[in-house]
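All remarks here apply to the structure that follows.
Missing here: one protein chain of the complex. Every other protein chain is in place.
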Amino acid sequence: MLDIRGRWKGVLLPLAAILALSACGSKTGENESTGGAVADTSGDTVKVGLLNSLSGTMAISEVTVRDSIRLAVEEINAAGGVLGKKIEPISEDGASDWPTFAEKAEKLIREDKVAAVFGCWTSASRKAVKPVFEENKALLFYPVQYEGLEQSPYIFYTGATTNQQIVPGLDYLKSQGKTSVYLVGSDYVFPRTANKIIKAYAAANGMTVLGEDYAPLGSTEFGTIVNKVKASKASAVFNTLNGDSNVAFFKEYKSAGLTAATMPVVSVSIAEEEVKSIGTQYLDGQLTAWNYYQTTPGAANDKFVKAYKAKYGQDKPTSDPMEAAYVSVYLWKAMVEKAGKFDVAAVKSASDGVTFEAPEGLVTIDGATQHIYKTARIGKVGPDGLITEVWNSGQPVKPDPYLKGYPWATGLS
Amino acid sequence: MSGTGLVVRDLRVVFDGFAAVDGVDLEVAPGDIRFLIGPNGAGKTTLVDAVTGLVKATGSARFGDEELLGRPVHRIARMGVGRTFQTATVFEELTVLQNLDIAAGAGRGALTLLRRRRSVPAAVSAALETIGLAALRDLPAGSLAHGQKQWLEIGMLLVQDVKLLLLDEPVAGMSHDERDATGELLRVVSADRTVVVIEHDMDFMRNFANTVTVLHAGKVLSQGTVAQVQADPAVQQVYLGVG
Amino acid sequence: MRSLSWRAGAGFAVGAVLLFGVAPFALSDFRLSLLAKYLCLAMVAVGIGLAWGRGGLLTLGQGVFFGLGGYAMAMHMKLADAGPGEMPDFMQLYGQLDALPWWWRPFANPAFALPATVLLPMLVAFLLGSLVFRRRVRGAYFAILSQALAAAMAILLIGQQGTTGGTNGLTDFQGFFGYDLDDPVNQRMVYFIVAGVLLLLLAIARQLMRSRYGELLVAVRDSEERVRFLGYNPANVKLVAYVTAAGMAGLAGALFVPAVGIINPALIGIVPSIEFVIGVAVGGRASLLGPVLGAVAVAWAKTTLSEEFPAAWTYLQGLLFVLVVAFLPGGLASVVRLLRRRRRPPPDPAPVSPAPVVAQEVTA
């Protein structure tokens, strides 16, 4: 028995040490204000973090976002930097893994002491890093359309919230005389929340929701779902599928004899890059809802598309999330310059009303929600693989992440 | 002579329509050393497989008062039925001592199992002496010579305290001296146990068999003492060849 | 024997000094919390080392047990954050529920939740293990089934957005049993708990490996049928190792939550489950410390390499699987053993005497 006791000694002593130490930590709610990490802006450069998945399943999308952030950083540096300091981007790989996102966010803030972080794509990765940014009082710029119902004081949302994408998509369907929809989505938070909103909208606007189906992320077997869609005889489909599933869904859709003419599909996750990988053979004439297309007219966009293609290749399309990421860097620059310093609190309080002439048109920060005013645009996929606008909201739509301005949406959140 | 006898009645084993053992009746008296011989495919090993629960069979195989058929392998083993295999099967990465200790321990409780072995159980040291591997007890069994592995297997049956030993070609690949030693060992252990041996080696059989059963095509061809069996014309024809 | 246990005691002491005395002072808060995460992965590795290295059970579904432990802990922490009678924040947002689901309720009580982090995975492992081992589903069949289990579990969790957080998982925790997790002092405390539990699990694994049961487990791994013919039921032997490994993975998952601050289905599926295994293979599956060091080394390499060359990491990970498993099945532990042997050759193994001792013994 002696040896057992000897062995336990090595374990028990440290455990005792833990108990002794644990007496020192603060309880929840005891001392509210720990200082948070302070960005190091003392040098002649200012560091910013780029947090995107460069490996794993999400790399496909997130690398393009990282590329457009880099483009913006280079342009700003070439024009003299921010407050006279050159931006030094530090890129980290989130590896399509949410805990890794949290870990890398912590590293960027604590070790690299960056002034702001740009990135994240999925809602799950944003949810994973949100506490890190709040705890350290650091800034994240999130460039992707998302499901709303969030308003972190340390995140700026430069992609669309639901009333800038989903609701306009529905408005468009309604204006086209579509009275019934079928909802198809991937099984995660964005489609489920979007569909909740769609159902509330439909109930208030005389539309019928004929069915609602979710496929696991990455699922590529859509025989049954398309059968159900077809049998429902809905006048349109609202599609919130993500990634690979879209390819399988549209292939199945076409072979079941369904077309854009008979039963159009409005997609909110298919941008120029995805069109390329699904194939125009299957997408011709289908609809998308975004705030930006490569074909959006305007000098700012011409410049952006030209610069992007010059840097990354003529065959590379630009898309909505890429544009929103590109814009986020410029918005941060404008906020810092308005505040006159990099300090997070100062930047935040300077944010309201900051504008930027973006490729998608004029955008303005709404300081109350930390989202931005964006113009909603419905597009149609053409045979050349480009998406052309068929409708827009006319003027930038005020962000409303909790849909408080929509009477039908009460009770949703 | 003590121990319990094996009584097999109308045993049948069918593989995909082929009757490997086709209605065998067999009685092995307590303390007997019974040799099972027969050409390849006669059903010898399948018979042993059936008795030890490895393959499904119909009929009956009783050891003492207990029916063996239909029970799981480890239950049959706990009833005192042990066997070896054509190719010596020992735990190669464990030492000789560990091999024997495991064989001795099927009845141990959870607490004993979860503790380390403090001393060598008496049965294990006795068996180590009997099979002559005491000096090699801390070597991995995998490093033993072929014959030594066979003895280790027999040693494992001894510490397991089985009453019925079923040995499948125990002297295959052994030198002449080793065979004799193995045979002597069988005599010693049969004193209070029943032993059944499958063997092809006729000299070995003549030297050490008490009784012999000849199987052919899944059926019993002949039974009796070595002399009786050797004199049986049917055996001479199908198996021993004429002469 | 005595000298061996002295060495083990010394080994544990050195480990304890490194983990408790050196690491907290040598590493920044951020690196220390990374180490805490690696040590959680190492706990899973200890269990895999036992089940796979010693028991031959290639379990490709440890993520399931890791996840069960993690979710049990996370559910408790979520409820503690929300306060008595309240629903967790994400449920209010996405759940459309009027009340807490019944299966959430017991987790409000730490006296239920804490044991559940270990016992729940063990129970699931026991049920599954009794089914498959008793029917002699083994080897590749078992590996593939355990992998499918991981896939099924992930899908199940993702599908229940309102009650499990879906792909988001559970995150954004404020406190850990009343202690503010934002406070670096408390984060350090979590690290100490993780390190202490790892040492405890190592002690348990060591006892199991060196006990008679450990020998029996190796015997089952090498020849299950032979063990059966000795009167044991190998299903029970394997079940103990499998359930123990599951408990260890559950505990690891439970500590992962306060250490890293998140648990989600992506930690449960096929890929993370098989990644647990590679660390064990690299370190040496059948050794005690090999899996721990291997798991920490692989996790560290992943963090470091994927920062610089994300593509290179995937190649390296693939190559590790191929080279280590195909050409160095004993892992790094076997290299260490080899070096040690070369440096200090053991006394010549007794010449294997072909002389039949038996003959003299018996005929005498």
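The chains carry the letters A, B and C, assigned in the order they are written, with residues numbered from 1 in each.
The working rule: a residue touches a chain if its C-beta (ideal position, glycine included) is under 8 Å from a C-beta of that chain, and two chains touch if they have at least 3 such contacts.
Everything below uses one rule, namely that contacts and distances are computed from a predicted model.
Peer 1: One chain of this complex is not shown here; going by its UniProt record, which of these names is it: "Urea ABC transporter permease subunit UrtB", "NADH-quinone oxidoreductase subunit L", "Heterotetrameric sarcosine oxidase delta subunit" or "Na+/H+ antiporter subunit G"?
Peer 2: The record for the missing subunit names the protein "Urea ABC transporter permease subunit UrtB".
Peer 1: Sort through C:L27, C:V185 or C:L320 and give me the one touching the missing partner chain.
Peer 2: Touches the omitted chain: C:L320.
Peer 1: Which residue among C:A143, C:L170 or C:L202 touches the omitted chain?
Peer 2: C:A143
Peer 1: Which of these touches the unseen chain: C:D29, C:D81 or C:E225?
Peer 2: Result: among the candidates, C:E225 touches the missing chain.
Peer 1: With respect to the chain omitted from the figure, which of A:G279, A:G298 or A:G382 is a touching residue?
Peer 2: Reading the full complex, the residue touching the unseen chain is A:G279.
Peer 1: List every residue of chain A that touches the chain not included in the displayed model.
Peer 2: 57, 59-60, 63, 187, 213-216, 218-221, 223-225, 227-228, 230-231, 244, 247-248, 251-252, 254-257, 273, 276-279, 281-282
Peer 1: For review purposes, identify every residue of chain C that touches the missing chain, sorted by number.
Peer 2: 56, 58, 128, 131-132, 135-137, 139-141, 143-145, 147-149, 151-152, 155-156, 158-159, 223-226, 270, 274, 277-278, 281, 311, 314-315, 317-322, 325-326, 329
Here is the rule we use: only the chains that are shown with their structure count from here on.
Peer 1: Could you classify the connectivity of these chains, where an edge means two chains touch, as line, ring, star, complete or other?
Peer 2: Its topology is that of a line.
Peer 1: Going by average Cα coordinates, which chain is farthest removed from chain A?
Peer 2: Most remote chain from chain A, centroid-wise, comes out as B.
Peer 1: Taking every chain's C-alpha mean, which one sits closest to the mean of all protein C-alpha atoms?
Peer 2: If we average C-alpha coordinates per chain, C lands closest to the whole-structure average.
Peer 1: Taking each chain's centre as the mean of its CA atoms, how far is chain B from chain C in angstrom?
Peer 2: Once rounded, the distance between the two centres reads 42 Å.
Peer 1: How far is the middle of chain A from the middle of chain C, if each middle is the mean of its Cα atoms, in Å?
Peer 2: Chain centres of chain A and chain C, defined by C-alpha means, are spaced 34 Å apart.
Peer 1: Distance-wise, how many Å sit between the C-alpha centres of chain A and chain B, to the nearest whole number?
Peer 2: 72
Peer 1: Give the residues of chain A that touch two or more other chains, as numbers and ranges in rising order.
Peer 2: In chain A, no residue touches at least two other chains, as defined above.
Peer 1: List, in ascending order, every residue of chain B touching at least 2 other chains.
Peer 2: Not one residue in chain B touches at least two other chains.
Peer 1: In their shared complex, at which residues does chain C touch chain A?
Peer 2: 2, 5-6, 8-9, 12-13, 15-16, 19-20, 28-30, 33-34, 37, 93-94, 96, 155, 158-159, 161, 166-169, 171-175, 178-180, 182-183, 185-186, 188-189, 192-193, 195-196, 199-200, 203, 206-207, 260-262, 264, 266-267, 303, 306-307, 310-311, 313-314
Peer 1: In the complex of these two chains, what residues of chain A are touching chain C?
Peer 2: Per the stated touch rule, the residues are 2-4, 6-11, 13-15, 17-18, 21-22, 24-31, 34, 54-55, 59, 92-93, 95-99, 102-103, 106-107, 110-111, 122-124, 127-128, 130-132, 135, 149, 187-189, 192-193, 196, 214, 216-217, 413.
Peer 1: Spell out the residues on chain C that touch chain B in their complex, using ranges where they run on.
Peer 2: That would be residues 207-208, 210-213, 215-216, 218-219, 222-223, 225-234, 349-350, 352-354, 356-359, 361-363 of chain C.
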